[in-house]
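With one protein chain withheld, the remaining protein chains of the complex are depicted in position.
The block that comes next holds chain A.
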Amino acid sequence: MAKAAQPRTRKAPAAARKPAASAAPASNRERPAEPVRYKASKQEMLDFYRQMLLIRRFEERAGQLYGLGLIGGFCHLYIGQEAVAVGLQSALTVGKDSVITGYRDHGHMLAYGIDPKVIMAELTGREAGISRGKGGSMHMFSVEHGFYGGHGIVGAQVSLGTGLAFKHKYAGDGGVCLAYFGDGAANQGQVYESFNMAELWKLPIIFVIENNQYAMGTSVNRASAEDQLYRRGESFRIPGIQVDGMDVLAVRGAAEEALEWVRGGKGPILLELKTYRYRGHSMSDPAKYRSREEVQAVRDKSDPIEHLKRELEAAGVSEDELKQLEKDIRKTVQDAADFAEQAPEPELSELYTDVLVGQY
């Protein structure tokens, strides 16, 4: 097939592209149906909007706190990709289904209803942080929610997520694992080792490639021989669907389709979410590998939050209502930031705790 020869920097990411699943090679294998855009109620749309806006404002504030030196190390922001986590995770059952992701994990945690305060306090390395200040931005977990991290090694979460799916099947608990990874991780060998086992054993897992177009500074087509990443499961008989990751309702629609497939015992499915990150790879990335115009074009044309805002307005949600919502979210984020700033650092004795569980 003809591969895009030029970098796709000028195209608006996914929004304009039609999901290409129907163009997959003809085969007599059963395939999931073409997903349909989710028909959300007004309340559901408001919920999605609130969650996406919370992630956006939270991340903006995290970027600010980083600039002030309150957050250290690596800090990867989710701005621009909000529709992915919100659209997918809104279809899951917290506590029953499991979620695992890489180091760009703040958004996935917020989308799973985890308290912004303990996330922000982890970013600032405080005792009250969700990992007691010992994990930091990239290593956050909430076993209670079924959120299994937050992993710093690119691609590791794909094998680990396959293990979580193995557990769902072994225990017969009806749960599904949602394992996120990026377009960069999609070139790691263990991803394919995991695809093979997941399909071989028909594990209940949705592999989600968040294709934000850049693996750090390398664009997808500079690093991937097959840059239509939803096809990456084909040689393992894992069906793939390409989804507009800038449209939360399209994402939710794909999640419904994927869940039906996986819960039906048909094994794994692969979703490629075409999305875009507005910020650098991490806070220390000046993002010189793309033009300001490219970023601005996406913001102008495809922003997931603005997109949904217009739909809400069309559905009759008043400007005042949206303003109030925005105000509430700013307050939540402000409270989280204050909490994260004021909470004490861990006791020095914490240095030695939780290395091992048992006493030997």
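Operating definition for what follows: a contact is a pair of C-beta atoms (placed from the backbone, for glycine too) under 8 Å apart; a residue touches a chain by one contact, two chains touch by 3 or more; residues count from 1.
Methods note: contacts and distances are computed from a predicted model.
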{"item": "Name of the absent chain as recorded in UniProt (options \"Fumarate reductase iron-sulfur subunit\", \"Translesion error-prone DNA polymerase V autoproteolytic subunit\", \"Pyruvate dehydrogenase E1 component subunit beta\" or \"Sulfate adenylyltransferase subunit 2\")", "value": "\"Pyruvate dehydrogenase E1 component subunit beta\""}
{"item": "Hidden-chain contact residue, picked from the options A:Met197, A:Met216 or A:Ala297", "value": "A:Met197"}
{"item": "Touching residue (missing chain; options A:Ala156, A:Ala215, A:Val248 or A:Ile305)", "value": "A:Ala156"}
{"item": "Which of A:Arg132, A:Arg232 or A:Lys309 contacts the chain that the document leaves out", "value": "A:Arg132"}
{"item": "Sites on chain A contacted by the missing partner chain, in the whole complex", "value": "98, 100, 129-135, 139-144, 148-149, 151-153, 156, 158-168, 170-171, 189-190, 193-194, 196-197, 200-201, 353-358, 360"}
